[in-house]
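Note that this complex is displayed minus one protein chain, with the remaining chains in position.
All chains are identified by letter, namely A, B and C, in their written order; residue positions are counted from 1 within each chain.
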Amino acid sequence: MVPLNYYLILSAIVFSIGVVGVLIRRNLIVVLMSIELMLNAVNLTFIAFARHLGSMAGQVAVFFVMAVAAAEAVIGLAIIISVFRQTRTLDPQNMQLLKW
Amino acid sequence: MNAATVIFLILATLLVISSLMVVFLRRVVHCAMALVTALLLIAILFISLQAPMVGVLQVMVYAGAIMVLFLFVIMFLNPGVLEQPSVAWWGLAVVLSVLLGAFLVPLFSQYEPGDNPVTSTELFGSPDVLAKSLFGEFVLPFEIASVLLLVAIIGAVVLAKREHGSDGAA
Amino acid sequence: MVSAEFSTVASDLLRWIPLIPLCATVLNLFWGRAWGNRTAGGLACAAVGASFAIALYLFWQLPANGVLRDPVYTWIESGLFKVNVAFQVDALTAAMLLIVTGIGFLIHIYSLGYMAHDEGFVRFFIYLNLFIFFMLLLVMADNLLLLFVGWEGVGLCSYLLIGFWYRDINNTIAGNKAFIVNRIGDFGFILGIFLLVTGLGRQGVWTLDFLELQKHTELLSPAMIGAITLLLFIGATGKSAQIPLFVWLPDAMAGPTPVSALIHAATMVTAGVYMTARLHFLFVLAPATLSLIAWIGAATAFFAATIALTQNDIKKVLAYSTISQLGYMFLAVGMAAFSAAIFHVFTHAFFKACLFLGSGSVIHALDGEQDMRKMGGLNSRMPTTYWTYLIATLAIAGAPFSAGFFSKDLILWEAFSRGAMILWGIGLITAGLTAFYMFRQLFMVFHGEFRGDDHAKAHLHESPAVMTFPLVILAIGSIFAGWVGAPEYLWGSRWEHWLQPMFGAVAAQESSVSTEVLVTVLTLAVVAVGFYWAYAKYGRAPAKGAPSAAEQGFLYRLSLNKYYIDEIYDYLIVRPFTGCSRFFAEFVDPRVIDGAVNGVAAIARGLSWVWCGLQTGNVQHYATGLLVGTLALLAYFLGQS
Partner (left out) sequence: MIVDLAIISVKAFLVLFMVLNLAGILGWVERKGSALIQDRIGANRASIFGFAGMGLVNTLIADPLKFLTKEDFIPPAGDKLLHTLAPCMALFPALVTFAVIPFGDVLILGDRVINLQVANLNVGILYVFAMGSLGVYGIVIGAWASNNKFSLLGGVRGSAQMISYEVAMGLSVMGVLMVYSTLDLQEIARDQGMLIRELLPAGAAFLQPVIGWLPAWGVFLQPLAFLLFFTAAVAETKRIPFDLPEGESELVAGYHVEYSGGKFLMFFAGEFAEVVTAAALVTTLFFGGWQVPYLMRDGFHFPWGSIWLLPHLAVVILQVAAFTLKVLFFCWLQILLRWSVPRFRYDQVMRLGWKMMLPLALLNVAVTALIIVAAQ
């Protein structure tokens, strides 16, 4: 029986790694993937707590997170495609028009 | 240190390594594959946490659908150029994230779960139990999620559709 | 000398008198263009006609020294102060009603012909009906505030109608001038009202109703009454074109001639007289104000008459004669002979309207020509206009047994009998001058031979029946309207008896009939002199038209240029004012105010430059900001625990 803390710590680490990806990568696709990673880290905590507290709510929450993640990925990729058509690049640093 | 813990530690190590690969590999496809690996590992963790349904769904939805979509887009755009990392920025971001981890990890490690009402019932996490709570108390969020997905589909079509006149990629 | 209590009779018929023209206005405003000129004009005339019919009916119903009241609803109610929208009709109002609706009706009909070819036809009738509405509001109001509403409304309509042909900048300027000058007067008027309200309110009587006011006049100190009446009279000078605020009226002739006839001769300009008569119970308590009014009236009468002597614009002459006649009326007011004043308003409405409409018919015939030096010998071409014009001229000059004869002599007699010899003398001379300039005009326009070019000569024609019909009616009126107010030694005045209860017994000290007849004869002599002078100068030698200004004396030029009043006002008031405003417009506003505003903006921009650096537009930088915030929160909460 693995204690709950292990899962929490693991998810924290994975989450931080995902944050790094979101911050440093200069390729929108990878940024999106890092976001997925963060989401999954959170899912892990949900499932861990669900098991620990013995309530299905956590698993249902994961279910919804998946739905949202799917929608988010689809829309994000669509945006990426249309952006790529305009400016032949995936580098977020070349997409700084929206300011001031 | 029982077998479950050992298996967990192995999975955790693999998971951390693969997620590090997601972030630090330079080729996008490699990142994608690393992410697929991470997702599969997480799915295994789910199953080990008495959530087989969610685990399989994880594989289906993430590994099966979302990541394939990612790969499809990667192939579609096929970005040849590798990105040029700027060291200073990397340093800052990494430091910040490590700080975040340094905040979170001790917080979680000293968290007392209290008495854990372990539910070793066979049914826990099985499809019908999940379905009962999903269509029972969470039916409204479920419907909302369905609407959300519909909106996402339409939005994706509208966004990615190439309006004639402008030449698209691929 | 508070007049006897009135028996008030309620009658909800009153409200329809002003409402019908208003309805016509609204209908024409929305659908007039769609209906076309014929329908719109017909509707307007019918509305005023209906009002006239109701007015006649009420005039019949009106009980001796009784008042018809029609409270519609409560307009303002704050604490004790309460103002109703309520109408009342007493003898005075009834007279004004008949003038406004009757003359207005005729002039409406006349306008059908006069404005027939104008593209602003519908608009014209909208304005005209609106004016009638406000004028009726003015004369039927049962309290000072409602009267003031009408007062301002007629001012607005006058402005709109003077600038009716707004494509010509001069008309617009004239309209503005009239409006601004009236503002000055109205300012005094408002102050008067405020003073009245507060003055009475201090005594615990919060009201503006005329009947209430009449009851409580004794609460006011004489000085207060003096101030109030003075301020109100300033308003009157503005509206009724008395010195010093008469300058707008001559320019107001820029409007269409029916407007000049209706607003600037018959009705609106007499509002001042009406107001003073309506508030007579205040004015009689302020002898100082009364004497001032008398002097200003006499001065205006004489002054305007002298200007009228030399004008060459047919309408300008009439304008100055109007001012002069208004002066007569105020002279009467100053004599506290309110009934005489209203009587002159009554007669003057007829013959002056007739004169204006006649001149309008002439101008119509000469399509727009207003210079009398280009006219002459029209009597053969347009007989109807000529005869009506002649009658009206006789009336205004005061020929025996014409309307003007009775009313003007009444005024002069009032002055004489009150021993105000100087005022009487001025009035006398003015009567002579009136005769002179009116017959001068008659001769220049209708006698001699035509001095215009051949094209205009060919175009000459009598006006259509729709225009001549009102002329005839008014001409008849200008003879017989005066007969209701004949002096005692003739068949006596029913007018006096009728208005007597209104103004209380104005004690005219008894004097022998012989003196009165003597005064009358004297007046007639002066008038005859004036007539003969005009005949000698213009009538007998028609060939040599008007003498040019150059060969005339200084006085002539002075008169021709209206004593340079406009120029004086321009230098004394307008120039400094515009200069001051130019200073504000060109220095204060852009530099100081805008400078302050822009300065604030500039400071904000400067500060924001500092922070713009943070907003790189790069999503990841924003994400970093999020992370930093999260870390801060985490640190805070960890510090808490």
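Please note the rule applied: contacts are C-beta pairs under 8 Å (C-beta built on N, C-alpha and C of every residue); 3 or more make two chains touch, one makes a residue touch a chain.
Being a predicted model, the structure only gives us computed values, none of them experimental.
Touched by the hidden chain within the whole complex are the displayed chains B. Among B:60, B:82, B:102 or B:144, only B:60 touches the chain left out of the display. Check B:33, B:94 or B:107 against the missing chain and you find that the one touching it is B:33. Seen across the whole complex, the unshown chain contacts subunit B at 27, 29-30, 33, 36, 52-53, 56-57, 59-60, 63-65, 68-69, 71-72, 74-76, 78, 126-127.
To be clear about the criterion, only the chains that are shown with their structure count from here on.
Subunit A and subunit B have Cα centroids lying 6 Å from one another.
In terms of their C-alpha centroids, the spacing between subunit A and subunit C amounts to 82 Å. In whole angstrom, the spacing between the mean C-alpha positions of subunit B and subunit C is 87. Residues of subunit C in contact with two or more other chains: 620, 624, 627. Of all residues in subunit A, those touching 2 or more other chains are 19, 23-24, listed in ascending order. Within the complex formed with subunit A, the subunit B residues making contact are 2, 4-5, 8, 12, 15-16, 19-20, 22-23, 28, 31-32, 35, 38-39, 42, 45-46, 48-51, 53-54, 57-58, 61-62, 65-66, 69-70, 73-74, 76-77, 79, 83-85, 89-90, 93-94, 96-98, 100-101, 104-105, 107-109, 111, 113, 116-119, 124-125, 129-130, 132-134, 138, 141-142, 145, 148-149, 151-153, 155-156, 159-160, 162, 166-169.
Interface of subunit C with subunit B (complex): residues 620, 624, 627-628, 630-631, 634-635, 638.
Those residues of subunit B that touch subunit C in the complex are listed here as 92-93, 96-97, 99-100, 103-104, 107.
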